[in-house]
Structure formats: structure tokens, C-alpha cells
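Below you'll find the structure, written out as C-alpha cells, and then a few comments.
Missing here: one protein chain of the complex. Every other protein chain is in place.
So that you can tell them apart, the chains are marked A and B in the order they are listed, and the count of residues begins at 1 in each.
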Amino acid sequence: MGRITLDKVSKSFGDVEVIPPLDLTIEDGEFTVFVGPSGCGKSTLLRLIAGLEDSSGGHIRIDGNDATHVPPAKRGLAMVFQSYALYPHMSVRKNIAFPMKMANVPEDEQNRRIEAAAIALNLSDYLDRRPGQLSGGQRQRVAIGRAIVREPAAFLFDEPLSNLDAALRVGMRLEISELHERLQTTMIYVTHDQVEAMTMADKIVVLQAGVIEQVGSPLELYRAPRNKFVAGFIGSPKMNFIEGDEAAKFNAHTIGIRPEHIDVSDTEGQWKGTVGVAEHLGSDTFFHVHGTGMAETMTVRAPGEVNLRHGDVIHMTPRKDQIHKFDAQCLRIE
Amino acid sequence: MATQHSRSAARLMMAPAVVLLLGWMLVPLIMTLLFSFKKYIPLRGGDLGWVGFDNYIRFVTSSAFWPSVSATLIVVGGVLIITVIFGVLLAILLNQPMWGQGVVRILVIAPFFVMPTVSALVWKNMFMDPVNGLFAHLWKFFGAAPVEWLSQASLQSIVMIVSWQWLPFATLILLTAIQSLDSEQLEAAEMDGAPPVKRFAYITLPHLGRAITVVVLIQTIFLLAIFAEIFVTTQGSFGTKTLTYLIYQRVLESQNVGLGSAGGVYAIILANIVAIFLMRMVGKNLDA
Partner (left out) sequence: MARSVTTQRKIINTAAAWTVGMLIFFPILWTVLTSFKTEATAIADPPVFLAFDWTLENYSTVMERSDYMRFLWNSVIIAGGSTLLGIIIAVPAAWSMAFVPSKRTKDILLWMLSTKMLPAVGVLYPIYLIFIKMGLLDTRTGLVIVLMLMNLPIIVWMLYTYFKEIPGEILEAARMDGASLKEEILYVLTPMAIPGIASTLLLNFILAWNEAFWTLNLTAAKAAPLTAFIASYSSPEGLFYAKLSAASTMAIAPILILGWFSQKQLVSGLTFGAVK
């Protein structure tokens, strides 16, 4: 079980309120991602749930029990840190065994769980090595192994992939997702990378300045961002925002259109501009367009084979049903 | 960045060290302060009542006071000048490429690890003894009359012994500082056409400024408290009575605790003035 409820939880450091009172429920077995720019309070929120920080107000409930003042060790949660935080003086086996040793799990049960975790995480050959002798990805797996053997109510991940190189990151992302499919345990995952959020989450919590901007499934957030911030944060490349006369035509203060929702032509279209930088990815091409008179730069996606170059005139037509409208308070207009 | 729980645990775990040091500082300090305002002579009646600032006045007006101040200044100043100048030169020399650098460094550092009583004793007998000392042999070899070092040149002798003990410390710190100097800076200066002497004056020396200040402050604090070297060699005679030694004699030899305590308070104030500057530098370092 692992249902976590935050009830008016807040956090201040001295006079600075980093998290105003917020409510959030994370259902049992759910993969929840906290995402937001750096300094948005997502890590602090995770540490409040872990018990590594005291909340300044409100209640944290784990499976209905008030855990607000329970020390981290007693909350039944496991955490994977950004730096992996492996014990450098212990072998991989001892690292994984440590939480069980602290909990006085019998030795043969310890060994059984270590073997199982080692097989699941492909670590069997490395059990007697020290963390210093492992690669980044292997260390990451040891950290996960150490979390698994505790059989926690929920896993907490604090930007676990940010120290890995790009290729490994994709692999580990999959492994963590598969782990979640297998264990069906609650996972809370903090990242600043919206791609990780989109690909892994059942539920995304978008945070900014300690405030929850929106909670929802990846596609909900993609299709119906509640405000301009979420619209700009979710999706890559970023949504284009247009203000002024063009927006007024739609009875909005600002309209937003994603690069993938604009059709491109070299002959005719609703909007016209000049191609700046063209980024060819093979499957797709992204054009950075200037001189539209609506926004300084617009990004549009075109199929890989469009033959437009730097300096060429480009015509663009937005798909009407994909235009997002926002009012002066940046809130979504339906 | 912590919980209430760990903060209170931290306070609890810091308590023994803080309480012990607080006691170690306050109890004797308060007692010294109290004694300094009393006529207190344990062997002749003990506590003879309050006397106000009498002890403070008597301490500075006694015939031994000014000579002790000048002896202290000569010892501290002399040792500082010698160790800083030779320390800089030695550090530069040791930083040059050579064979057996490690061994030379070990040889140079060795005196610091010799206990003060041993170094005082060795210098006093085996080098400075006017009959059998090595210096006496040397002087005779060149046809000069041996010098009675510890009586004729007593303060200079003490300065020499103490300098020998502290030169390694100065050298080691200055060497550490020199090694942290970015060699590209020197190469840039060389490319700019600065000759070696100017490179030293404009780049190396300013870089060493901080280290030299630290050497001066730390050594001053230790040098003000020099005791064993004088205790073993001259017992304070021949003008080698420093402030520390004078206070020691007042307290333990003539058992005039009131007077000695007043002297002690002077010494504490003096040391604190130096300490404030040192603490400022350490404090800055804490922020960095």
C-alpha cells in the first residue's frame, strides 16, 4: 500500500515561504512525477514527504496515518538520490543489505532479497565490488536495488537520471518504468526534464514557485494546459505564443500553438515569415521563423523532407482545433 | 536544511564540546580576574582582601615590567622577521625543480617535531656551551674567543633557538601557498616581459601576502607564550624574562598570585588583540 495525502502542507525557510499550503493526493500504485523549473520547490516537496525536512504546516498522511512528525526511517519510504548516495566503503552487497540490516531482517531473508534484486537489476556479477568501481548506470541500479529490498510503501526518486549521459538516461528511464509495471508500487519522481515526465508518469504535477500549476495525466496536460506556464513547459519544442491583433481575432489575450500543429508550405498559408535556423533531425525538421510580425521567433515542425532554407519565405497555417487560448491572467479559455 | 529532530540532536551532540570549552575558558578566566583584584599570597596569609587596581598598577610599575616587555618584543619580533624572510626564501628554493625534493622537505620540517625541551637542551649544551659546545670549537678553530652565548648574547640565543623551531612551520605554510600559485600567471607575466625579480615582486609576493599574515598571527600567539625554551636555558636570567616568564615567576616562584594574575590579564588582552585579526581571516575563509 502507498497512498500519500498532503493536506495544506507548507514549508518556509526562515521568513521565505518556498511552498505555500498545498493539497495533493497520490494514489496507491501511481507513478507520479513532480516537474518544474529548478527552484520550483519540487525537491523540497519530495524531501517533506521523505521526512528529511519538517513541514512548516499541514499534514502528511501515508495510507491514512498521520506521518507529519514521523522520522524518515519510520515512514516506510525508500529514496533514490541524485548522487545515488551509495556508501563508498561498503561493497554493493553490503550497500543493498544496509536498510535490511538496520531493520534487523534475518540474514537468509536478506540474502534472498539481495539475490532477487541483483537478478532483476542485472547486478549479480558486481555484488562484491565497491561503488567506486562501477559505472554511472550500475551505481544507479545499486541505488534502486537498495530501495527495492526494503519493500517500501513508496519509492521516492530525486532527479535520479541527471548525472547520467544522454544514451544511458533513455535506457534507465525504461528500466524504471518497467520496474514500476512489475512492482505496481507507488513512485514519486522529481525531475526538471519534461520529457522524463511525459514518458514515465501516470500523473504529472507541474510546480512553479512552490505552487501546483496543474495535476493530470501527460496527455491531459498536453491537450488542455490549464495556463500559459503549463502550456509552455509541457511539450518540446515549446509552444509558440502570439499576442496582440492576431490573438484578438480569437477573442483571447494570448494564443498558443504547438510547432507540430502548424502546417508548412512554400507557396501559401495563413501566416508568412522568413526561415532563420533550420534544424534537420531526419524524421522532422524544425524551422525557426522570423519576421512574422506576431512573435519574435516562431518554431514550426515540418516533415523531414521539406525543401526550405535559411532566408526562404515560409507560409504557415495553424490547425484551428489545436489553438490554445489564454486570457490576460494567463488562464486557459475554453 | 534539516528537520527539527536532527537540529535538536545536533544541539545535543555539540553540547559536550561547547560546555567543556566554555568551562575551560570561563572558570579559570573568572578566577584570574578575581585574583587580580586581590592581595593574594598563598604562602604568606593567603587571601588578604580586595585591593582594586593595585596589582595592575604594581605589575606595570615594577622594575621588571619594561625589560620584560622589551624582551618579549625582541623575541617575538626577531623570530617573526627571521622565520618569515628565511621561510619565503626557503619555500621558493624548495619549489624549484631538483633531485630529492621530498627528502629535503623532510629535513627542513624536522625541527618542528622536536619537543621544545629537547631543542632548548640540545642547543644550550651541545652548541652554545662556552667550553664544550660546537660553536666554541668552531670559534676556537678560527682563532676567536668562544662566546658565552646564553649570558653574553642571551636574547639573541633564544631568538635563534626559537627561530630554528618555527622556521619549518613558516616554510611549510609558505610552500603550500606558493604551490597553489597558478603557474600560468607566472608564464603570462613572463610573456609580458617581466624579469624574474619583478615576477617575484608583483606576482609571487602578493600571492603570499595572505599566507605571511597567517604565519605572523599564528606564530605571534605561540611566541607570546614561549616558556620551555627559557625555562630550560636561562630560567629568565640575563634579560630573557619575557612577559610570560615574568608572570610565571610571580605566580609560581614568588607565589604572588594577585600580582601574577594582573599580569595574566594583560597577557590575555594582548593575545586577544592578535587573535581577533586571526579569527577574521579564518572567518572569511569559512564563508568561501
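Just so we're on the same page, a contact is a pair of C-beta atoms (placed from the backbone, for glycine too) under 8 Å apart; a residue touches a chain by one contact, two chains touch by 3 or more.
Keep in mind it's a predicted model, so treat the numbers as computed, not measured.
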Option touching the unshown chain, where A:Q82, A:S177 or A:T317 are the choices: A:Q82
Of B:L90, B:V159 or B:I203, the residue in touch with the unshown chain: B:L90
Among B:F37, B:F59, B:W123 or B:W149, residue touching the chain not depicted: B:W123
Touching residues (missing chain, whole complex) on subunit A: 50, 52, 71-74, 77-79, 81-83, 85-89, 98-99, 102-103, 146, 150
Positions on subunit B contacted by the hidden chain, ascending: 1-2, 6-7, 9-11, 13-14, 16-18, 20-21, 24-25, 27-29, 31-32, 35, 90, 93-94, 96-101, 103-119, 121-123, 125-127, 129, 131-132, 134, 137, 140-141, 164, 167-169, 172-173, 176-177, 180, 183-184, 187, 210-211, 214, 218, 221, 224-225, 227-228, 231-232, 244, 247-248, 251-252, 257, 260-261, 264-265, 267-268, 270-272, 274-275, 278-279, 281-283, 285-287
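We take it that only the chains that are shown with their structure count from here on.
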Touch list for subunit B against partner subunit A, complex: 1-5
Subunit B-touching residues of subunit A, taken from the complex the two chains share: 51-54, 71-72
